[in-house]
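Before we start, here is the structure in question, set down as structure tokens.
Note that one protein chain of the assembly has been removed; the remaining protein chains are unaltered in position.
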Amino acid sequence: MSDPTNDATEPADALVQPASPVLRDLLSRFAGRVLAVSEHRGDATAIVDRAALLEVGRHLRDDAACAFDMLLDVTAVDYLGRRPRFEVVYHLLSIDRNDRVRIKVPLEEEDLVIPSVVPIWAGADWLERETFDLYGVRFDGHPNLKRIYLYEEFEGHPLRKDYPKEKRQPLIGPGAVRRDPMNDDLTR
Amino acid sequence: MSDTHGHGHHVEEEEKPVAKARPIEPTEDSLDLPFEPMELKMGPSHPATHGTVRILLKLDGERIVHSEVEVGYLHRGFEKECESGLWYQAFPYTDRLNYVSPIINNVGYALACEKLFGIEAPERAQWLRVIASEVSRMSDHYTCLGACSLELGAFTAFLYAVEAREQLWDLHDALCGARVTTNYVRIGGLSMDVGRDFRELAKERLAAAGKLQQDLEDLLLSNPIFLDRMEGTGVLPKEKLIELGVTGPVLRAAGVPYDVRRAQPYLVYDRIDYDVPIGEAGDNLDRFLVRIEELKQSRRMIEQCVERMPEGPVDVDDPHVRLAGKGRVFERMEELIAQFKIVTEGPKPPVGEVYQAVEGGNGELGFYLVSDGTGRPVKCRPRSPSFSNTQALSPMIDGAMLADVIPTFDMINMIGGECDR
Partner (left out) sequence: MAARVVTVDRRSLRAKGGAFGARAFAKGLSVTWRHFSRNLMGWVRGTPTVATVMFPEEDVVKPAAFRGMPVLVQMDDGKERCVACGLCEWACPVDCISIDPAETPDPIERHPLRFDIDMGRCMYCGLCEEACPEEAIVMSDRVEISAFSRGGIVWNKEDLLVPQDQLARRLDWIRRSYDR
């Protein structure tokens, strides 16, 4: 597979016809808005323009030939040093049809906003909060967009590639004194 | 058992065969009282929740009018750690996702990596992985059932379940030398083969666990107090569960036979015989019974596997992926060089991304991996069943009685390490 997001600007019909009927359907129905499709290692993947996300999502859930009734996962990937830098990734499952599809939406760093899919799959609630927490992607229309794992005072978004692993956060709360862990005699 | 009130709860659907809805009607007196909901904060460390989670409850008497679940107390940055290490260095971290069924996480991650690399583990490794996964699943279910009975006041049942779990952890021990932090599976194989005595050991331990499970069932399943607290509590219609992304025994208890092992068979699951149990009412009792039945099925699967497992290598013969044996490294230069390359640079997958799901103890456990062709992952994301399942806790307990929080939370079986990653 060539790098998926590098193809993001190419028209979708430049690609060969995918084997997955869902991808073929998406390509014909949302021509120009489904930016690319791929089937690397058998995983059906569609790169979708942000403006079409909700429409594509509704179609995938409601159309009987798609019936993707479960949203398994929402996450983001940070390709630091590439444009667009971020990608929000959705994994969908159709229980009745026993099929999976992955939807990816490329996002620029300066404009890290994407419509929330909570109205389509209620289960996106916590998953989107997590992505917001760890990557700083804002989900437009989310009912309760706040940090889920980290505390409100946390600065930055730790899963971004430019967030150093060793970075220390200021301590909060009463008695916020940092002690030297190696020379801290526990008997005292 | 404590004297708690398990009766009286709103159940949306009246046509359910067994779940009985016995709503408490407000009386004249109760309407006169000034109404101000009481706030109750359960957790983060609460004796009746086996997981670090905080549940904020708004109560009207004993009825929950609003609930909110806060997770994240066990967030350790799994993804960040994995991204900063080599592909093979993530295995010990995957143990710590769902730490009561660690080998399933190992297997899930290894399968995802193998899909990414485009390789397949040898036959014997696949059978061993099925054995190891089912042993792990059993230990997960025993923990869940035991903790549930403990938190409902049945301490003895908890002891039997934990003793049964010990039997299974002896099998972990024989497989990989650790009971909990297993680090057993590797990309393209297993860290080590099992000894010849494993078959006898497995049969003996499974029989011992089976006896203890029978005792557990005898203690609980016909006990009216237990039934009162489990029956009809924590019900959500299956459409709602699917919408919320709930998988595993909770979804199966609601009558949806979705099991990754059956729907998209991996390893050798399509070559062994087993049943997928489902429930009919989708309440906590069904979730309990589904787990009890799954334990029996797992036992059946392991018994088949130890009999039918073929001899052979447990590692792919690929010097770019797996280390050579110690004896060969000692004696030959090529193997020594390969050893240095694999340890320092790590095996390098081709560019690409994959998602691979396995059936974890609590539902679909998936790994989404992105590779840029180097020895370090760009993204290593577990799709953890506990996270999505815990999300469904709030809708399940809203409108129910305070005492129903405990069995519902127990049957969701939120595992902090997996939920908070």
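Note that the chains take the letters A and B in the order they are written out, and that residue 1 is the start of every chain.
Here is the rule we use: contacts are C-beta pairs under 8 Å (C-beta built on N, C-alpha and C of every residue); 3 or more make two chains touch, one makes a residue touch a chain.
Because the structure is predicted, anything quoted here is derived from the model rather than measured.
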| item | value |
| --- | --- |
| Contacting the left-out chain in the complete assembly, out of B:Ile272, B:Val306, B:Ala357 or B:Val378 | B:Ile272 |
| Chain not shown: contacting residue from B:Pro37, B:Gly153, B:Gly210 or B:Pro313 | B:Pro313 |
| Selected residue (touches chain absent from view) among B:Asp60, B:Glu123, B:Asp215 or B:Asp398 | B:Asp215 |
| Hidden-chain contact residue, picked from the options B:Gly72, B:Gly85, B:Gly234 or B:Gly248 | B:Gly85 |
| Touch list for chain B against the chain that is not drawn | 18, 81, 85, 88-93, 156, 160, 163, 166, 173-178, 181, 183, 191-193, 215, 218-219, 221-225, 227, 257, 259, 261-262, 269-281, 285-286, 289-290, 292-293, 313-315, 322-330, 336, 339-340, 343-344 |
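Operating definition for what follows: only the chains that are shown with their structure count from here on.
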| item | value |
| --- | --- |
| Distance between the centres, which are taken as Cα means, of chain B and chain A, whole angstrom | 24 |
| Contact set on chain A toward chain B in their complex | 1, 3-4, 40-41, 43, 45, 69-73, 75, 77, 79, 89, 91, 93, 95, 98, 100, 102, 121-123, 125-127, 130, 134, 148-150, 158-159, 161, 165 |
| Partner chain A, residues of chain B touching it in the complex | 71-72, 75, 77, 79-81, 83-84, 115-116, 118, 240, 242-247, 256, 258, 263-264, 351-355, 357, 364, 366, 368, 370, 378-379, 381, 383, 387-388, 390-391, 420-421 |
